[in-house]
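The complex appears here minus one protein chain, its other protein chains still in place.
Then we have subunit A:
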Amino acid sequence: MGLASASTATDGMQLCIFDLRRGQNEGQELDKILFFFPADLPFSTQLSVIGLSEGLITFTRIFSPEAACEIIEAERHSHVFYEAETDIWMVMVVEKGKDSDAIWRIDALRKVLKEVHSLFVMFYGSIRAMLEKDPSGGLIRSHLYPFIMDYLSDFPVGKKLQLPSFRDCLKERGTVQMLTMGREAAIEVQSLVSVLDSCAGNSSCYSMILFHDLLVSTTLSPDDTINLFTYAVLRLSPNALSSGVNSWSYIRRGSTSSHFVSGSALTHSGPVSEQIYHSSDTSPVGNNINRVTRALQHGKWYKGKDGFLVTDIWGVDVGSLVCATPTVWLQQTEEAMYLCPYQFKSLTLILLIPVSSILNGEQGVALVKQQLLENASLKILKVEEKLSKGWGGENAYHVSGYRYLLVDGDRNISRASPPGKVTTLAKESLLALSKLRDEVDLEKSRAKRDNAGCEKDLEVSIRAKNNAWAIARITGGKELYMVLEKASETLLYASDAVEKFSNRYCNGAFSLD
C-alpha cells in the first residue's frame, strides 16, 4: 500500500521542486531537493532529473536571464518548467504518447504547477520564507509533501493520475468562473458584501461569495481571488463538501485517491523517503512533523449547526473542543486572515478576518461569526433566493451548436461550455483545438516578450481532419476558443458563427470588423 502502488499508476509523471541555492557542494546535492514525486524513486534517478533541469536552466539563463527554460521536449518526455519563486523551480515530467490520452498542452500543465504553488503560499507562506525559518529544509519538506500529495489526489481517474490533457483544452486553470446575474440580484449581493466586510467592526474584512461553483462577488485582489476560489471549489462548495464525504468511501473518486492521501506524509514508508523526511527529525522543528496541517486534506470540512463550515485540520482546542479556525495569507497585503466559510443552501460565503484584528483568538472569531449571523442572515436568505431564481442550472452557459472557451485574461475570468457538452466532441476536434491553443500560447508569450503593454489581436481558424473548425480569436485581452463541428461548409460560415456568438454573448467584443 502507499506510494509504491501509487507510483506504478502514475505513468511516469514526475514532479519535483528544488532550490538552486542549495546543495551546491559536492555530496550535498540531496539538499536541493525539496519535493519529489514519486517519492520512492531512487535518489540517483531523482538527482538526474533535477540535474538535467538545473543544467538547462543555467544554460538558458545565459541567453535569457529573465525567463529561462520553459520546456524540454524530449522524444518520450516533456519537461515543463516553472520558476515558482526566485531560484525555486518546479519541474513536471510527463511521458508522451504512451497512450492515446497522453497528449498535453504544456501551458495547462504549467498552470497546474502554478496553482499548487499559489495554494501552498496561501496557506503556509512562501517556500523561501519557510526555508529561511528552517535552513535544514525539514520544515518545508514536511509541509510540501502532504500538501502536494493531497493536491494530486484530486486528479486521479481510475488508477492513474489524469493530468490536464488535450481533452481539457476548453478549460482554463487559474481563472475564475463567474455567475451572471441581473442588476437587482447584483445590488442585493453588493449590499450583502458591505455587511460582510464590516462584520468585524473597524478592521476591514474581505469576503467572497460563491453560488454553486461560480463566483458571485469578491473584495479580494485578483490573485487572492483565484487562490481562494480554487480552494473553495476544491473543498468548500456544496459540491466539494458532498464529494468530500464520499472521498473516503472510495465511491466517487476511486480507490486511488485514498491511496494518495493515506500514502502521504503520515505513513510514508520505505528507506528513501525515510531518509529525506525523517532526517528532519533531528532539527528543532522536526518533532512537529506529525502536526503539519494538511490544508488540502479531503473530507475534513463539514457544515456546523450554525451554517459555518468547520474543519479539524487546523487542530482542535483541547479545552473547549472548538476547531481552530484556519488561517490564510493574502498575497496582496501579506496579511494573515482567519478563514470563515459559511454556507446556506447553494450559497457559500467566505469571510476573511484579519488575524491582527482579533485579540482573543477563537473567542473573537466566534464573536464575529455571531455578528455575521445577526447582521447578514436576512440578506443571505434574500440573495440566495434571488440567485436561485435566476439560476439556469448546470448547463446554464451552454450555447447549442458551440463548444467554446471564453477567457478574459485581464480579469482572470473564464467561461466555457459545460464539461458534459464538451465530452460530446470528437477526439480529432479536441486535438486540433489543443494544438491550436499550444500555438496561440506560444504566440502570446512571444508577443508579451516583444512589446509588453501592447495587446495583440489574433484570429486563427483551422480545419481539423474531421472537418470541424477549431477557432481562436484574441482581441483586447480577451480570448475566445471554439470548436464548431457542424459548421463544416466554409470558412465564411464558421466566421459568421463566431460573429453571432460574439454579438450575442460577448457584447460584440470579438466582432470588430
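Miscellaneous remarks
In this text, a contact is a pair of C-beta atoms (placed from the backbone, for glycine too) under 8 Å apart; a residue touches a chain by one contact, two chains touch by 3 or more; residues count from 1.
Heads up, the rule we're going with is that contacts and distances are computed from a predicted model.
Per the UniProt record, the absent chain's protein name among "SREBP regulating gene protein", "Ribosomal RNA-processing protein 43", "Tubulin delta chain" or "Mic1 domain-containing protein" is "Mic1 domain-containing protein".
Considering the full assembly, A:Ala186 is the residue among A:Leu56, A:Ala102, A:Ala186 or A:Val399 that touches the omitted chain.
When the omitted chain is restored, the residue from A:Leu30, A:Ala68, A:Val195 or A:Val316 that touches it is A:Val195.
Screening A:Thr60, A:Ser136, A:Gln162 or A:Thr219 against the full complex identifies A:Thr219 as the residue touching the chain left out. The chain omitted from view is touched by exactly one of A:Asp306, A:Asp410 or A:Glu439, namely A:Asp410. Annotation for subunit A: contacts to the undisplayed chain at residues 181, 183-184, 186-188, 190-191, 194-195, 197-198, 204, 217-222, 225, 375, 410-411, 457, 476-477, 507-509, 512-513.
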